[in-house]
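Just one protein chain is left out here, and the rest sit where they should.
When the chains are written out, they are named A and B in that same order, and each has its own residue count from 1.
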Amino acid sequence: MRYQAPGTIDEAVAVLAAANGGAQVLAGGTDLLVQLRAGMIGPEVIVDIKRIPELRAIAVENDGFRIGAAVAGAEMGEHAALKASWPGVVEAMELIGSTQIQGRATPGGNLCNASPAADCVPAMLAASAMCTIAGPTGRRDLSVGDVATGPGQTALGKGEFVVDFRLPERPPRSGDAYLRFIPRTEMDIAVVGAGVNVTLDNDGVCTAARVVLGAVAPRILLVPEAAAALVGARLDDDALGRLDAACRAACRPIDDKRGTIVYRTKVSGVLACRAAAIAFERARTS
Amino acid sequence: MTTNGNGSTQGNGLKWVGKRTIRPDGVDKVTGRAQFGADFTLPGMIVGQVLRSPHAHANIRSIKTDKAEALPGVKAVVTSADFPELPSTFEAAGEVMLNFRDMSCNVLARKKVLYHGHAVAAVAATSVAVADQALALIEVDYEILPHVIDVIEAMAPDAPLLHDDMFTIGVEPTPDKPSNIAKRVEYGLGDIEAGFKAADVVVEREFTTKAVHQGYIEPHAAVATASEDGQCHIWCSTQGQFVVRAYVSKLLGLEISQLRVTPSEIGGGFGGKTVVYLEPLALALSLKCHRPVKMVMSREEVFQASGPTSGAHVWVKVGATKDGRITAAEAVLKYQAGAVQGSPIMPGCMCAFAPYDLENVKVVGFDVVSNRPKVAAYRAPGAPISEFGVECVIDEVANKIGMDAIAFREKNAAREGTHAAYGPRFGPVGYTETLRVAKEHPHYHAPLGPNQGRGVASGFWFNIGGDSSAALHINEDGTATVISGCPDIGGSRASLVIMAAEILGIDVDRVRPIIADTSSIGYSFLTGGSRVTFATGMAVIQAAEDVVRQLRERAAMIWEIDVEAVVWENGEARPSGSNAGEFDPLSLGDIAAKAGKTGGPINGHASLNAQGAGPAFGTHICDVEVDKETGRVTVLRYTAVQDAGKAIHPSYVEGQIQGGAVQGIGWALNEEYIYDEKGRLENAGFLDYRIPVASDMPMIDAVIVEVPNPKHPFGVRGVGEVPLCPPMAAVANAVAAATGLRMADLPISPPKLLEAIDNGL
Partner (left out) sequence: MVKTHVTMTVNGEAAELLCDTRATLLDVLRDELDLTGSKEGCSSGDCGACSVMLDDRLVCSCLVLGAEAEGCAIETIEGMADDDRLHPLQQTFLEEAALQCGICTPGFLVAAKALLDRHPDPTETEVRYWLAGNLCRCTGYDKIVRAVMLTAADMRGEPR
């Protein structure tokens, strides 16, 4: 196994494209090293993208944000403007693991590991984030929700990797929130995750919404029916009831060592309602 | 400092006992200098790895190791063929009985693999990478057999059979068919039927608990070296170097004098490091290649193949009069032993009702094998399980008759003179003291909010004494070295130094402790059973008293007076009165400087089998809040009251109480072994085997009560194990108070609690 740390995106693409025995992109390493050690992967080359400056930067662009794929969670949490505009995206990223994990884990890694229980992705998808992907044929854009195609599988071809995430301009009176359920208070993989992003009008009525569930399907789940439950309404008991029902109906979870179908289904609705309450409150005060 | 004849100290003039001194090994621990098992290296060292069974239950048709042996870099390969076949005999080892044939088979599988992770072969090679390649080249031909995991399923007549020579002991007549039930035991007093007839209120309930691991953060590690003349040395992380020596020499057919075992610092044990796993393998490999062999378990191996404690099925029935007197108590306990017999069913039975003064009690227990790793001791082995069931039912009975939970326990409490359910009569014990202190504690009266509940539970452990040796060497400048043979898991070194300094009358900083290897100190039983401060402490005290006697004799010689006329006080020899003569006091340093001229070096020794270990009790109060929409339980507040007899070093006594309480909370809420349909362990890591993290816990208010044990010079009772006995019931009782739901199946994980909240039980 070789290790390379290219200094530019094009260099990285070249190394990835040339590897015949399989290449793995290394960002934070918090998933990769565990998998290497468990013998789940055996690449010919590890391509460390942390020496590529654009991938480590957070920039304000077109009134939105561009977040490099290899920015660490802790760095996202320390970016005051990002935190103020997208508290849900930041808190989702910050929920991943411990302080130590936060020092390394990246949104690019969280996305491309393609776990159905990824924490950052539901919030990013609720925020309508777009990814820039670099590859042998140049750059292309993909919605963050289209990168993972199944557990551990991505839409990336040979030589391709995610370079950054772009969050759009934020309309006024908007707020987002992410909650997850874990049995302890920290350190667990999400049993259920719920990301909600809303925009309200001056009367507090929701004009736009996105509701995304994590860990309840093979991929992160955008739930249009859940958003429809919120649009045109205030967050009253009726809306919450509709939201809860829509989430439960959309779930396709499994029974595993972290949760049961029954449990995940019920809690998806509970969390979506709680996350919606926080998102609405943030939108009101934004 | 003087001690009177029946062993208790005079007055309160203690200089060091009870003080929160800085532990002598502390600086090494906070700087990373201290050497734990995996930190030790030897020149020329190679590494060993273990091949483990991928199947829960299978016959081994053949093992072919020739390809592995031929791999460059491989220096040795061992299988069970390299270990002598041992007869199936039972030998007492402290609190448990051991079967060496079973132990040998657990270290390396013989004809069968009995659990996922069971060791099948081991290799030693020049690097981990080569060793792993070698493991992949070992060819094992398995015939997969049906497996059984659950204890009730394992007891069924048509269950897959693990051992065709297992005929249940303790059943009349002995069964003619083998089964998975190794043993049946029974304890009792009085007349159960009459007792229940006399009851106004009877509660009976079934409980289940899952296997849980001790969860020490340091994986097992050992370095073994064998020279060409058969002299062997093992360095390892262990709770008992003498036990490692005994077991390994037995397993490998060595004479005990051939083997020297040095304990490293130990990164947690809780009972799980009182047995051997890697040590015999590392030594067997080194005996073949004469290179030092280092073996360290991965975290996955620790969970797969080192003993958790039993999972169990517990049935409890208690009857009481309406004014709160228990008239009868009965329990049936079924404990998993793992792959070979030896669950802690006996202590489980003995402790179940021990806090209570009962005329009519009956406890029946079953030791049952199934395709899981062999269980190892875990802090009061067996007792937390049975006491969980009992303390829950006690709570329900109290509720039913409308009595306060603590008042009900007080009304039935074991006291001095009580005939314990398991046999002896108690001497002075502190159970009622813990109840009183708990009752009067502000926690018990603090208001509760919505969805919050408070639970109380008590616990008991007998504690043991056993063999300990100690030496106290006086150096030429009057400083001292105290040498003992029990690894220090939780700060016991600090207590030994305190006790030695107290008797000698010198400053604690002038006494340095050493935990010695098996060749450098007399036999000492392992660190466990809450025995070190008690038994090794007693040996240290006797060694110190031996030194004081010698110091008085030397002073008498120097002053040319009778030794009866010399007293030792505050670290000095003085004449006992003016008629003895006018002499200036002689300090320890003064006498030590003249040691050569007065008869030679001054050293004290003691070896004893400490008798009179004091049983100990604890009472815990737990407040929880339940999120009724998700089933998550948050522990808001926790108070643990425990009788320590005498807290030699209060901080480390508190530490034992707090650590045990948190282990129990983890056991109650989140910890369990999860198996798939093929009998493979699914959660062999700290990600999905969920022990409490710092943000899960509140502060644990540890309150020490002191009802001295008259059989120890300072009144010490063991403290390490009792704390794990009350928490599961304290949490379950709190959840019951918060929700009205009696959760009887541990862990009370969110999916289970939510199901009960939504749909009832």
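Criterion: a residue touches a chain if its C-beta (ideal position, glycine included) is under 8 Å from a C-beta of that chain, and two chains touch if they have at least 3 such contacts.
As the structure is a prediction and not an experimental result, all values here were calculated from the model.
Undergrad: From the list B:Val17, B:Ile63 or B:Ile266, which touches the chain that is not on show?
TA: Hidden-chain contact among the options goes to B:Ile266.
Undergrad: Specify the residue from the set A:Thr30, A:Ser115, A:Thr154 or A:Ser268 that touches the hidden chain.
TA: A:Thr30
Undergrad: Out of B:Arg33, B:Lys177, B:Arg415 or B:Arg549, which is the one that touches the chain we can't see?
TA: Reading the full complex, the residue touching the unseen chain is B:Arg33.
Undergrad: For the full complex, which residue in B:Pro292, B:Pro308, B:Gly365 or B:Gly655 touches the chain that was left out?
TA: Result: among the candidates, B:Gly655 touches the missing chain.
Undergrad: Write the list of subunit A residues that the hidden chain touches.
TA: Touch with the absent chain occurs at residues 1-3, 5, 26, 28-30, 33-34, 36-37, 46, 48, 50, 72, 74, 97-101, 103-104, 185-187.
Undergrad: Name, in rising order, the residues on subunit B that touch the hidden chain in the full complex.
TA: 20, 22-23, 25-27, 29-36, 38-39, 129, 214-219, 265-270, 296, 298-299, 489-491, 649, 651-652, 654-656, 658-663, 685-687, 691-695, 697, 699-700, 702
In the analysis below, only the chains that are shown with their structure count from here on.
Undergrad: Please name which positions on subunit A make contact with subunit B in the complex.
TA: Going by the criterion above, the answer is residues 181, 183-189, 191, 257-260, 262-263, 266-267, 270.
Undergrad: Under the touch definition given earlier, write down the residues of subunit B that touch subunit A in their complex.
TA: Listed in rising order, the residues of subunit B that touch subunit A are 629-632, 669-670, 674, 682-683, 686-688, 690, 692-693, 695-696, 749-751, 754-755, 758.
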